[in-house]
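Report on the following structure.
One chain of protein is taken out of this complex; the other chains stay put.
Presenting subunit A:
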């Protein structure tokens, strides 16, 4: 228990010895105060400037030496230094910027200034009113009501008054940021300035009381939802043992689950449930064997799972005669339901909702992880933000300490290496290794793609008898096998090449999927109801992906741990490979998005799969794994994953679905769009029907004709989007420049401070000598 050094001092501070300020008499002096000097006067700017430069150089060289001296001199008395030195330090320690961390009064006045600045941002005082010699940064302050001389109670009431004048949202944000204790924040929030003001503000609240009640109810509901977080304890267990990095995988899984649940609910309510209520007349399906769960053919073919089941007519149309004649005309609400239109718009709406949610998540991740500014300061950042406070178990804490130690050693070695660069043969060797690794990676990718192409060609020419449906599983098996083995291969390459790029693995999967999409679209010549065939293919892919994930978990983690423990007798356990697992999730989600148009229940399958995956992965993690030893920036990698999910995965699926809707001819014999030229014609047909029935709304057809299909309008829109992006890039660039300039200014202020201290010391010395 004694390892943590208790500091003896309480809250009081004592200025510590800072030898950098210990300089013998400087050569620069102020002539005005003592007539016995012959040094340059302040009017002689050139000489003053050069002597200033000399002083800075002196100071800098002394600072470098002083840091080593400080270690040795720490316990020595201060008597041998400049006699006015302790006073100088005391004055320095009482500077406003230095007292912030110390007293409540200082904190309150700082936040008073900040809120006053917020209020006055729009109305700056004119420069004529203020003293010309006041520094520009001070001109914004109200120098009359300077709170530095007020008592603590006055300062508190001033701050409360300032807070009241802010808008409520800003007020609560400023209060959240003030580093005071909770009861003080509570008292600040409850303070009211004058009773008159209170009476005035009571009236508007009376009028919009119901609005505030609504807001209270909604926030209560959201709080309940937030409190009843699923898997809260499981996530806490995981983060306690393995840290934020492994936690990011499970949070990503939760995000994907949310996306799929929303898609599923939309499709359920608007498409699936209604079709289930009015089933079309089909021939009796073949009996259910267990193989359908894997292959998706057989009794599943003519079911709600696939596109082919959905009718192309208006459901529950009172004018049409239904074969069963079961609907009783006495029921009140019997609205006809246009199934093709509903199908197309629901798929579009689910894609749109997913897009909005994805962009919102990306925006949030970017906010947290991207910072405008330079990329230096890696070691400082590592030391201050490397310790993960979530980790609580003793063994994990020990591992974390070892990880941090390794990372620090690596960083220091890297910095040492940077100071002495590699020799030419070493650099050549490094470059050849990189080139070789790249060539290998590219070669394997191309090889996989070509192999899958030829294999799928072969599979499509083979026709399957009804009893041999297992053969259909061969293609998904090969693709999943490749997807599982490739990441291990890339891990080996990365270990050899000493570089890390998790994005390389996703390119294999995306390229293979792209090839398969092309093949599916060309399959329409073979299969009669080609959408159902494509849907079945995708269903098989999803199921195979799940099975292979299970196998990978079993072999990669469980078996490996048993081998390590029993055969090799080592204490190390297999590591949880975050990148590979996340990329598997992204691959599975891409399959789902590709298949939504052809198999509307595929999101439900994906929801089930993700639920099972959570529990299986968690169990395997707890039993078999240890936390990863590579440094892992959790928030940066979360941003990378969400971006990978959006950019190749979601956009690719959206492009594929849009192409199918816009250009592909639907099959003639099945599905809700049979008989049309393209799926996109459905709303056009509907609008024409509306025009026929009611000529007054002919203007409604103006929208698709002149807005959606007009190329000029689309060019205009994309021009606006590009202009906004360009504007934002310029703003960012300007902000970066401002940050550089401000950093220079801060460094200059530090130099100014040293200069002034020197001046004070020299004046003091001269006074002592002249006196």
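The rule we apply is simple: a residue touches a chain if its C-beta (ideal position, glycine included) is under 8 Å from a C-beta of that chain, and two chains touch if they have at least 3 such contacts; residues count from 1.
The rule is simple: contacts and distances are computed from a predicted model.
Student: Which name from "MADS-box domain-containing protein", "Transcription initiation factor TFIID subunit 13", "Calcium and integrin binding family member 3" or "Histone-fold-containing protein" does UniProt give the chain that's left off?
Tutor: Record says "Calcium and integrin binding family member 3".
Student: Check the options A:117, A:189 or A:368 and report the residue that touches the missing chain.
Tutor: Looking across A:117, A:189 or A:368, the contact with the absent chain belongs to A:368.
Student: Of the residues listed, A:189, A:236, A:665 or A:733, which one is in contact with the missing chain?
Tutor: With A:189, A:236, A:665 or A:733 as choices, the missing chain is touched by A:236.
Student: Quick one: which of A:258, A:386, A:511 or A:550 touches the chain that's been left out?
Tutor: A:386
Student: Among A:526, A:747 or A:768, choose the residue that contacts the chain missing from this document, as touch is defined above.
Tutor: Of the candidates A:526, A:747 or A:768, A:747 is in touch with the missing chain.
Student: Under the stated touch rule, tell me which residues of subunit A contact the chain that is not displayed.
Tutor: Given the touch definition above, subunit A has residues 3-7, 9-11, 13-16, 18, 20, 63, 66-67, 70-71, 74, 97-98, 100-102, 173, 176-179, 181-183, 233, 235-236, 239-240, 244, 368-371, 373-374, 376-381, 383-390, 392-394, 397-398, 401-402, 404-405, 408-409, 412, 415, 633-636, 743, 746-747, 749-751, 753-754 touching the missing chain.
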